[in-house]
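Okay, structure first, notes after.
All protein chains but one are shown in place.
So, chain A:
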Amino acid sequence: MSQTTTEKSGAAVKAVEPKKKVVLSEGKRAERKLGWLLCAPAAFIMLAVTAWPIIYSVYLSLQRYDLKFPDRQEFVGLDNYVTVLSSPYWWNAVWVTVVMTVVSVVIELVLGMALALIMHRTLVGRGIVRTSTLIPYGIVTVVAAFSWRYAWTPGTGYLAELMGGDPVLTEKIPALAVVILAEVWKTTPFMALLLMAGLALVPDDLLKAAALDGASGWQRFTKVILPLMKPAILVALLFRTLDAFRIFDNLFVLTGGSQGTSSVSMLTYNNLIKGLNLGIGSTMSVLIFIAVAIIAFIFIKLFGTAAPGSDDGGKR
């Protein structure tokens, strides 16, 4: 009930002020004030934990700062950026990240679409299908990663036995394939749910009309469903792309970044926690931030109104 009291006192305080340039009614001002008050805690925490650290990490990235030699901290300008950007490890990590992101998002989109169609149209057992697909979404990534690791480890694993007992996780390409498989398994259901919500917006009448006009199932899918689902697909793609960029849990458990399978997140973590090199770690943080900002910007520029959040005020 504190909300109503602040509303009243807010209005009272404002009412005392001179009323020259007042265009807003008292009720309007009280509404503004209440709006700000209600949003303040959320806005404050979000900015304090993201904006401030990211600015701080720009500062750190310009320092030589190794926690093993804290006395030798000094301003070094862009030296850290030169070090990182000329390092073959960094570029390998960039490629690993890009390849994993592109491959897993493409597979997820195709599988997710199939899964969405199944969940949307199935005649039997809809509840069971939806419930079981939520399990990969909800399960702790580390748990799933351990399951895959043991499945692929010769000796303990059923999958390794099936593949002839080769140690898959100790070679770069097969190990990456396993990481992608684990990512795809975990996140396809989320993709499917987003796409299913888009499917629900496709009017049945339209599909019936298309069927009457003689459109085949495939034509109905490509000519009617897909265009109508474009916004949902783009939202799903955007979120999954940015998310795949942060692949960490699966890699940590499955390969630990060995055999050149480090993603940029993994490399940053290793430099910071294992290497205790704050300067280099921060430099990588800043570079990742810039990369993600560019990707998000391109997506939003390309697809404009399709981005979530641009719809606010639609139905208040």
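As a convention for this text, a contact is a pair of C-beta atoms (placed from the backbone, for glycine too) under 8 Å apart; a residue touches a chain by one contact, two chains touch by 3 or more; residues count from 1.
Quick note on the criterion: contacts and distances are computed from a predicted model.
Peer 1: UniProt names the one chain left off this complex as which of "Monovalent cation/H(+) antiporter subunit G", "ATP synthase subunit K", "Carbohydrate ABC transporter permease" or "NADH-quinone oxidoreductase subunit D"?
Peer 2: "Carbohydrate ABC transporter permease"
Peer 1: One chain isn't shown here. Among A:Val98, A:Ala177, A:Ala197 or A:Leu226, which residue touches it?
Peer 2: A:Ala197
Peer 1: Could you tell which one of A:Gly138, A:Gly214 or A:Pro227 touches the chain left off the display?
Peer 2: A:Gly138
Peer 1: Among A:Val84, A:Met100, A:Ala175 or A:Ala232, which residue is in contact with the omitted chain in the full complex?
Peer 2: A:Ala232
Peer 1: Mind listing the chain A residues that contact the chain we can't see here?
Peer 2: These residues of chain A touch the chain that is not shown: 1, 4, 28, 31-36, 38-39, 41-43, 45-47, 49-50, 52-54, 56-57, 60, 115, 117-118, 121-125, 127-144, 146-148, 150-151, 155-158, 160-161, 185, 189-190, 193-194, 196-198, 201, 204, 207-208, 211, 217, 220-221, 231-232, 235-236, 238-239, 242, 245-246, 248-249, 252-253, 264-265, 268-269, 272-273, 278, 281-282, 284-286, 288-289, 291-292, 296, 305-316.
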